[in-house]
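Quick one: the structure is below, questions incoming.
With one protein chain withheld, the remaining protein chains of the complex are depicted in position.
Let's turn to subunit A:
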Amino acid sequence: MANARALDKRRKSVRNIRKITRTMELIATARYKKAMDRAAAVTAYTDKLSHIVKSLAASGTEVQHPLLQPREETKNASLLVLSSNRGLCGGYNASVLRSTMSHLKTMREEVPGVSIDVSGKRGINGLKFRGVDVEDQYLHFEDQPAYAEVEKIASMYLEKFITGKIDRLDVIYTKFISTSKQVATIETLLPLGSLGDDLDDEATTAGVSTGPSAEYEFLPSAESILEEVVPTSFKAKLFKCFLDAAVSEQVARMIAMKGATESAGDMIKQLSMTYNRARQSQITGEIMEIIGGVEALEG
């Protein structure tokens, strides 16, 4: 039987760890709620944006823009990977890195020049370990990515795309589907293709509730508005990716820490049982010794 004191020490340390994981779970829950609220706010923005796109389409404007058309030849492409700065969030970073590696392989076969930008310390270190050179690194995105910061990155990509430095931009991030499901997703944001599948979906749902109830006057012209709508919707989409990644990170951490707290509880139970048994057998041994001594004296 193991040493009772050693067992007790171990039990104490497990208890301390459980305290930490429980606190982390609580913090992750609070952050997750905040991040969710922000994700809801961006939906209000994209809804209104899609309303404008819908009104434009209804007025008979042909939706055409350089950002929407795929290039004839893709020479240079960029890959943006969104990971977290901190660990202890289960398989969150691992699944992003896994899809990055496989996607990178297929991309390198198709496109001659691929550059990789990464947000998050975990992603940077993970890719370095796998021998991938990272071009730009972003470390300042935590659980509440600021739009101003994301916009800077978005404008940089837009600039690169317009000037022809890149012909394609793919983003790998963890899409938030529900609290129990987040999937690492690859999305091609540039060229936009259409004004977005989800934007169209939202447009149809928003159309039912609000609908373009009036004939709008377009100032200065429908074309000019379209020219501005397309980059804006790209920025909103990229921002949504960052928000989704942030929400998913918090959910992943919450679940991982919940699991850790639970298994710490199980471990404490198991250790307590072994400890009690060890203590009992120690006492029994001592009693036996005393009885033995008494009998020897009497005899």
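To be clear about the criterion, contacts are C-beta pairs under 8 Å (C-beta built on N, C-alpha and C of every residue); 3 or more make two chains touch, one makes a residue touch a chain; residues count from 1.
Note that contacts and distances are computed from a predicted model.
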| item | value |
| --- | --- |
| Chain excluded from display, named as in UniProt, from "Sugar ABC transporter ATP-binding protein", "Phosphonate transport system permease protein", "ATP synthase epsilon chain" or "Methionine biosynthesis protein MetW" | "ATP synthase epsilon chain" |
| Candidates A:E159, A:D266 or A:E286 - the one touching the absent chain | A:E159 |
| Which residue of A:A6, A:L26, A:A41 or A:V63 touches the chain not shown here | A:A41 |
| Residue among A:V63, A:A146 or A:V183 that touches the chain left out of view | A:A146 |
| Residues in subunit A touching the chain absent from view | 38, 41-42, 44-45, 48-49, 51-52, 55-56, 146-148, 151, 159, 162-164, 213-220, 224-225, 228-229, 232, 235-236, 239 |
